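Everything below concerns the one structure shown next.
The complex is shown incomplete by one protein chain, all other protein chains being positioned as in the whole.
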Amino acid sequence: MAGCHQNLQLNPATRSEAIARLRSIKGHVEGIIRMMEVDSVYCVDVIKQIRAVDGAMVKVGDIILRSHLHDHVVTAGSRGDAGEIIDELMEILKYR
Amino acid sequence: MAGCHQNLQLNPATRSEAIARLRSIKGHVEGIIRMMEVDSVYCVDVIKQIRAVDGAMVKVGDIILRSHLHDHVVTAGSRGDAGEIIDELMEILKYR
Amino acid sequence: MAGCHQNLQLNPATRSEAIARLRSIKGHVEGIIRMMEVDSVYCVDVIKQIRAVDGAMVKVGDIILRSHLHDHVVTAGSRGDAGEIIDELMEILKYR
Partner (left out) sequence: MAGCHQNLQLNPATRSEAIARLRSIKGHVEGIIRMMEVDSVYCVDVIKQIRAVDGAMVKVGDIILRSHLHDHVVTAGSRGDAGEIIDELMEILKYR
């Protein structure tokens, strides 16, 4: 799939922001692992932390999605790859 | 909140499985970070990986949820804390 | 499935509230159909209305879910059908 769009790239500013957020998410996941190493941990407290990480992942996905819409989707009509751009967009939105 | 249920704990088998899955998720997040350090990375490829991590987080949340239902929710009626158990369950399901 | 739980029923108060909400949702769907019969309707305005109906459906589902947790799930341990109650609960939560 990546090969189909060899000249479309995630812009540097969004890339930096997303990397910073993913590093923070990685830290959050490590925190949940440490929390779960305590015998007395309560199920619901863990699920709340998992939901928080989910929310942060959706947020970083949205930042990249907005950047993709701006850099690649709204210009697909004039670039001539609208069909392909729409198919892959519908595919990633399905899992949302 | 944890203090309210000082005698309710995540069972050891579920805890081990969830920790193993969270370690794998952490590795997946690290993989996305490395993938994003390449200049030519394509937005949609990153979003697909983010959706995959989301799916894995939902799955680990479901494993803990099933264990919570089994160990604590179906016995809440006889234990006498049904109101509290239901409120916190509806709260975590809201963010699903 | 219904046959398995011939003695478990949705309580009358929740049933009345859910029916009232579903009647209102039906009216909302009729409103969207009328809105779409106008030639100049804009896609995003329709999608917003669809999302509103979705939100209202999730809400009525949550009202019935809370009632189910209260009337049937927290008592499953003492009633002796916990395994079955948990399986069907996880099944309906999957589609959430």
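The chains carry the letters A, B and C, assigned in the order they are written, with residues numbered from 1 in each.
Here is the rule we go by: a contact is a pair of C-beta atoms (placed from the backbone, for glycine too) under 8 Å apart; a residue touches a chain by one contact, two chains touch by 3 or more.
These numbers were taken from a predicted model, which means no experiment stands behind them.
Colleague: Over the full complex, note down every shown chain the hidden chain is touching.
Modeller: For the complete complex, the undisplayed chain touches A, C.
Colleague: Applying the definition given at the start, please give the residues of chain C touching the unseen chain.
Modeller: The missing chain touches chain C at positions 1-2, 5-6, 8-10, 12, 15, 18-19, 22-23, 25-26, 29-30, 32-33, 36-37, 39-48, 50-51, 53-55, 57-58, 60-61, 64-65, 67-68, 71-72, 88-89, 92, 95-96.
Colleague: In the whole complex, what residues of chain A lie against the chain that is missing from view?
Modeller: Chain A touches the missing chain through residues 62, 65-66, 69-70, 73-78, 82, 85-86, 89-90, 93-94, 96.
As a convention for this text, only the chains that are shown with their structure count from here on.
Colleague: What kind of graph do the touching chains make: line, ring, star, complete, other?
Modeller: Shape of the chain contacts: a line, open at both ends.
Colleague: When the CA atoms of chain A are placed over those of chain C, what is the turn angle between 0 and 180 degrees, to the nearest 5?
Modeller: That pair's rotation angle lands at 180 degrees.
Colleague: How far is the middle of chain B from the middle of chain C, if each middle is the mean of its Cα atoms, in Å?
Modeller: 24
Colleague: Hey, how far is the Cα centre of chain A from the one of chain C, in Å?
Modeller: 30
Colleague: Distance from the CA centroid of chain A to that of chain B, rounded to the nearest Å?
Modeller: Here chain A and chain B have centroids separated by 18 Å.
Colleague: For chain C, what residues touch not just one other chain but two or more?
Modeller: Where chain C is concerned, no single residue meets two or more other chains.
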